[in-house]
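All protein chains but one are shown at their positions in the complex.
Coming up: chain A.
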Amino acid sequence: VGGAMAADGGGSAGQPAPERVLFPPTFSVSEIKNKQRRHFMFLRWKQQQRKEKLAAKKKRRKEREALGDKAPPKAIPKTIENQRVYDETTVDPNDEEVAFDEATDEFAPYFNRETVPKILITTSDRPRGRTVRFCEQLATVIPNSHVYYRRGLALKRIIPQCIARDFTDLIVINEDRKIPNGLVLSHLPEGPTAHFRMSSVRLRKEIKRKGKEPTAHAPEVILNNFTTRLGHSVGRMFASLFPHDPHFLGRQVATFHNQRDYIFFRFHRYIFKSEKKVGIQELGPRFTLKLRSLQKGTFDSKFGEYEWIHKRREMDTSRRKFHL
């Protein structure tokens, strides 16, 4: 060991490329006490590993080519979505129970076309500039929505007034240190209330390569990846914000994409260049939401009945388990 070390002794980056290094069988790089040398030996070891890996890859590829048709199919790389812990509440599209539930839940009037969505957007007390602008942009994105400023009014008292004036949904954007960071979405006549944490809010002027302003056409809605029961109800909540018949002429689409419990909202204008190609251009604000709690009635933090709360200690233990 001593001899080999002396050869590499002053060794740093100036050494030539590593040849086959012979180590005595019980030697490991981490046992060298000198930091510089240890680092150097480690780098050499790493390079060697990489070489071996490359060689193995090449060999495998050659074998595959040699076998030709008889080669075994390529292995699918593992992704978090692949490895996701199976959630027993995953919704099966043909499930009768789910269909029945949906026919009788709070959104049934919307999906049966009995009610027209009318949305009230408001903020927490004393909103700062960014939040105000975000509210305005959100109002342009969602048709038939109105922004009202909250001057110290209690939510519990606003809600009966809203119901009296025929609003179907209430959105409250919570603000902290001049940026919006929370969203409470409440379906009004006795509907569920969802509380989200909002992050990465980008206003229209901060989006690169954006298009013009969203027009007043009703956008289409895309809901991606809402698989579990919980996700399904949240998805329906989002769908009930928008009018039923989108104006296809407006060519606008609002997307709620769920990935690993994060819901990404985007607003685009699309154009079909051919029947196999479509171009999209991002207008409108973007933000991501993470569901914190789902409450059965309208907003009531003290006495409400919670359908689902995010409990960090229980639910964040596994990296492969998602709830939406």
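We adopt the following convention: a contact is a pair of C-beta atoms (placed from the backbone, for glycine too) under 8 Å apart; a residue touches a chain by one contact, two chains touch by 3 or more; residues count from 1.
By our rule, contacts and distances are computed from a predicted model.
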Open item on the list: Missing chain, UniProt name, options "MAK16 protein", "Small ribosomal subunit protein bS16m", "EF-hand calcium binding domain 2" or "Exostosin GT47 domain-containing protein": which is it?
Closed with: "MAK16 protein"
Open item on the list: Can you say which of A:H39, A:K118, A:H257 or A:K296 touches the chain missing from this structure?
Closed with: A:H257
TODO: Using the definition of touch stated at the top, determine which of A:L54, A:L67 or A:I80 touches the missing chain.
DONE: A:I80
TODO: Touching the absent chain in the whole complex: find that residue among A:R113, A:R151, A:K276 or A:K311.
DONE: A:K276
Open item on the list: To test your reading of the contact rule: which positions on chain A touch the chain that is missing from view?
Closed with: 79-81, 125, 152, 154, 199-200, 211-213, 215, 217, 220, 222, 224, 247-251, 253, 255, 257, 259-262, 264, 266, 268-276, 278, 280, 288, 290, 312
